[in-house]
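All protein chains but one are shown at their positions in the complex.
As written, the chains take the letters A, B and C, and residue 1 is the first residue of each chain.
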Amino acid sequence: MIIVFKPTATEEDIDHVTDRLRELGLKSQMSRGEERTIIGVIGDERLLGNQPLTVFPGVESVTPILTPWKLVGREFQPQDTTIAVDRVTVGGNRLVVMAGPCAVEKLEVTVGIAHDVKAAGSAILRGGAYKPRTSPYSFQGLGREGLDFLVEAKKQTGMPVVSEILDPRDTDVFLEKADVIQVGARNMQNFELLKEVGAYDKPVLLKRGLSATIKEFLLSAEYIISRGNRNVMLCERGIRTFETQYRNTLDLAAVPTLKKLSHLPVIVDPSHATGKWDLVAPMAKAALAAGADGLLIEVHSNPECALCDGEESLKPSRFKELMDELKVLAHAVGREL
Amino acid sequence: MIIVFKPTATEEDIDHVTDRLRELGLKSQMSRGEERTIIGVIGDERLLGNQPLTVFPGVESVTPILTPWKLVGREFQPQDTTIAVDRVTVGGNRLVVMAGPCAVEKLEVTVGIAHDVKAAGSAILRGGAYKPRTSPYSFQGLGREGLDFLVEAKKQTGMPVVSEILDPRDTDVFLEKADVIQVGARNMQNFELLKEVGAYDKPVLLKRGLSATIKEFLLSAEYIISRGNRNVMLCERGIRTFETQYRNTLDLAAVPTLKKLSHLPVIVDPSHATGKWDLVAPMAKAALAAGADGLLIEVHSNPECALCDGEESLKPSRFKELMDELKVLAHAVGREL
Amino acid sequence: MIIVFKPTATEEDIDHVTDRLRELGLKSQMSRGEERTIIGVIGDERLLGNQPLTVFPGVESVTPILTPWKLVGREFQPQDTTIAVDRVTVGGNRLVVMAGPCAVEKLEVTVGIAHDVKAAGSAILRGGAYKPRTSPYSFQGLGREGLDFLVEAKKQTGMPVVSEILDPRDTDVFLEKADVIQVGARNMQNFELLKEVGAYDKPVLLKRGLSATIKEFLLSAEYIISRGNRNVMLCERGIRTFETQYRNTLDLAAVPTLKKLSHLPVIVDPSHATGKWDLVAPMAKAALAAGADGLLIEVHSNPECALCDGEESLKPSRFKELMDELKVLAHAVGREL
Partner (left out) sequence: MIIVFKPTATEEDIDHVTDRLRELGLKSQMSRGEERTIIGVIGDERLLGNQPLTVFPGVESVTPILTPWKLVGREFQPQDTTIAVDRVTVGGNRLVVMAGPCAVEKLEVTVGIAHDVKAAGSAILRGGAYKPRTSPYSFQGLGREGLDFLVEAKKQTGMPVVSEILDPRDTDVFLEKADVIQVGARNMQNFELLKEVGAYDKPVLLKRGLSATIKEFLLSAEYIISRGNRNVMLCERGIRTFETQYRNTLDLAAVPTLKKLSHLPVIVDPSHATGKWDLVAPMAKAALAAGADGLLIEVHSNPECALCDGEESLKPSRFKELMDELKVLAHAVGREL
């Protein structure tokens, strides 16, 4: 941590800071410039996390040097994390596609879509049973019954299942019925939920918040891992900007950045990011080219009748085409699908 | 709702849409322009909430006309809502100031600050017992013990207490110990928590999410009210932008806008919005001038030792000065404090 | 255009609006719903561009139906525009890479880099002679002398040259020395400059502004084309968001969106978008996969000594590798390089 003093700072101000550092067991090294005095803090600056040094008299700015996370970082673990989801490995050379309906609605429709996406090459089935909807008047999902439909679809297709949890009181049912627990964008900083899913070893797919920085995203993953669960996948799903042509702005530079900073697998969700079915294919391909380890794609056999996000769902035939294109592309960038 | 067709839309496409509208019990009125055909939907367009009409063949765009909320809107209730918090009325002519430490730390410090802010004219005591922190390594609050300290401070000063809930499993303890339950910015779209606090009549202070639109903010309030709890206060606390000179960008135009669209009281939190103590006073005054019904201000007797957000806390003496300035200003805009 | 009236609008209010529409030669068709009266405007709604109908008494909202642009749109010209830059065609099946130094500094360095990027497969040489710098104390470019160096580099390599104009008073020298005139992000809404470069048929590379919407971007292109110059390339170069890990957020969904709305070629600049050399390659590949027609890439033989944007420049050897990877990728998506 680097502490810069104002030109007007007194010796007393500087001593006051160095005294506090000493109390905390930190060494400090001073550098007196022509215009400013600077203190470099030596030792574990995380000890300073709860110290509002910027309000100490004479202090102009305080800049951390170390990254604020530990367990999610490459310094802690240089090699890539891979996560086993049944027989599927997430984070390896093979691109993992998770596809299915936004919301689970009817058993036969869900099972039908599951067969379709499996035939096209999807490895994991996605489907929402509990739906976080902006309006209280929108379809809120089937809840536990929806999870049962996914379990039935898994039984018939063999595909493991990813589904979103909204409430820490539902953990038990997710531990029983889901193979990957999704924590959605709106809950990325629902820290109690993060602690809860961190208490088990069930894989977690953590989505980036609508306006979360990379740093905040990694710290939310750190919440989960610091509770003991190391099976965390990061999912970029678009951030909120001023642009209104698409629902969110897919931030693909986050993919190589997350992979540089962290050892966790990175998934991209082009469906929610854009909210438009005709942007899903180009963004899925771009995500693969940018280095993503997996894709989360909405597929619905009859988008006109989808109770949630029909606008962004691909029909199974279009999904099949996309998968074929992705296979060629994966090969061109040295990966498999 | 207005449905605009593409120039290439066929009669079949148009019939397909009008058929669906008829099935839903809605009347449609067609307008054939030189370049586009338009259908105006007559009736309760909320029936269309789960219909992804934009994916129907030939449809170019779908624009809602009615506001998506009902209970929070002025159409539903023209006159201002006032909320009784013990003997304090929120939403009337008198500006309500809620002040206190960001996080509750020690009993004597909490009680001391409570006495200070009361003496300066604060009506409600704020204090965080459960703290939503970006990093798992930051101080997470005292939890239930912190609420007990607030109860003791209330006993000594008579001020009702507002504190933030993080987990729906803690509702009971909040119902018992807090006078206003705060739902923080990070939980504005934690819909399970909204449903939970909506099930009682305990007043709720709902903070706007970091990147929530006015529309989403009002829909989150609608979640609470639609469950039966009409005692909702809206709190603007800054949104996330590209500017880095302050923590967030306080959006004061939201104040008159929320008051135009909704009958609910509007509170402003200049402390969290700016994250800098020297911006709190000018932004508090600006909020009052913009029409806010209340202010949420952090005060700490020793910001250097605050375990959370010391950077933005006012010392009691500075808070007293601010309150004196606000009294003059309130008078100038025809309000009391 | 659709005009929605408030529930409180009177017959007089409605007549007032229809009268004005009639004066402008527009027909209107009224639709009276249960909650709102709506008027659909039939005819060229661009006639209403300067009419602030929202301030008419009783009007709640006014929604345009037609796109506000004409000449840049697919309705006006369905097939893709291709632009001839010497013997290079921009906008066809072949991906066009424009590479070179951010700022032109020395003749020999410029010529050296030109040879390098040509050898690697670049079709056009980029280089800044006039530099728009945030600080008045930063290197402002060599000006006219810099253009002369680019002309010399063109003479030796045969590559046409793209360079940025800052001032309408410099048009003559750009017409003489540059093959493509670049209008930078900061000047995307410098309308006098747009009008100026629109007065000739010299190809223009128009960069999207830092916080420009797709709509504003297309309207700026419309400025140029409406003056007669149809040789416009659109360049996505990142938008400004809250994220600070990279300089800007590259918005790749803009690529398919621009190509859907407009017939103009779309170029992507991964160097300025990210500001970090190690993100250039993944974002270049992602841009190609997303459907870009060309790339603008900074290359410098000695980034440590670059007077401008050395952080984002690739060394020639790394650029060569990237071009080889792009060739494989282009093939996989059915394009050439």
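Observations on the model:
As a working rule, a contact is a pair of C-beta atoms (placed from the backbone, for glycine too) under 8 Å apart; a residue touches a chain by one contact, two chains touch by 3 or more.
Note that the structure is predicted; figures quoted are calculated from it, not measured.
Here one chain is not drawn; of B:85, B:166 or B:273, the residue touching it is B:273. Within the full complex, the residue among C:94, C:115 or C:186 touching the omitted chain is C:186. Listed here are the subunit C residues that touch the chain not shown: 46, 49-50, 52, 54-56, 68-69, 132-139, 166-169, 186-187, 189-192, 210-211, 216, 219, 222-223, 226, 240, 277, 303-304, 306-311, 313. Residue positions on subunit A in contact with the hidden chain: 2, 4, 7, 29, 31-36, 38, 40-44, 61, 63, 65-66, 75, 240-242, 244, in rising order. Within subunit B, the residues in touch with the undisplayed chain are 211, 213-215, 239, 241-246, 249-257, 260, 273-274, 278-279, 282-283, 285-291, 325, 328-329, 331-333.
Definition applied: only the chains that are shown with their structure count from here on.
The innermost chain, defined by the distance from its C-alpha mean to the mean of all protein C-alpha atoms, is A. Mean C-alpha position of subunit A lies 26 Å from that of subunit B. Looking at subunit B, residues 240 sit in touch with two or more other chains.
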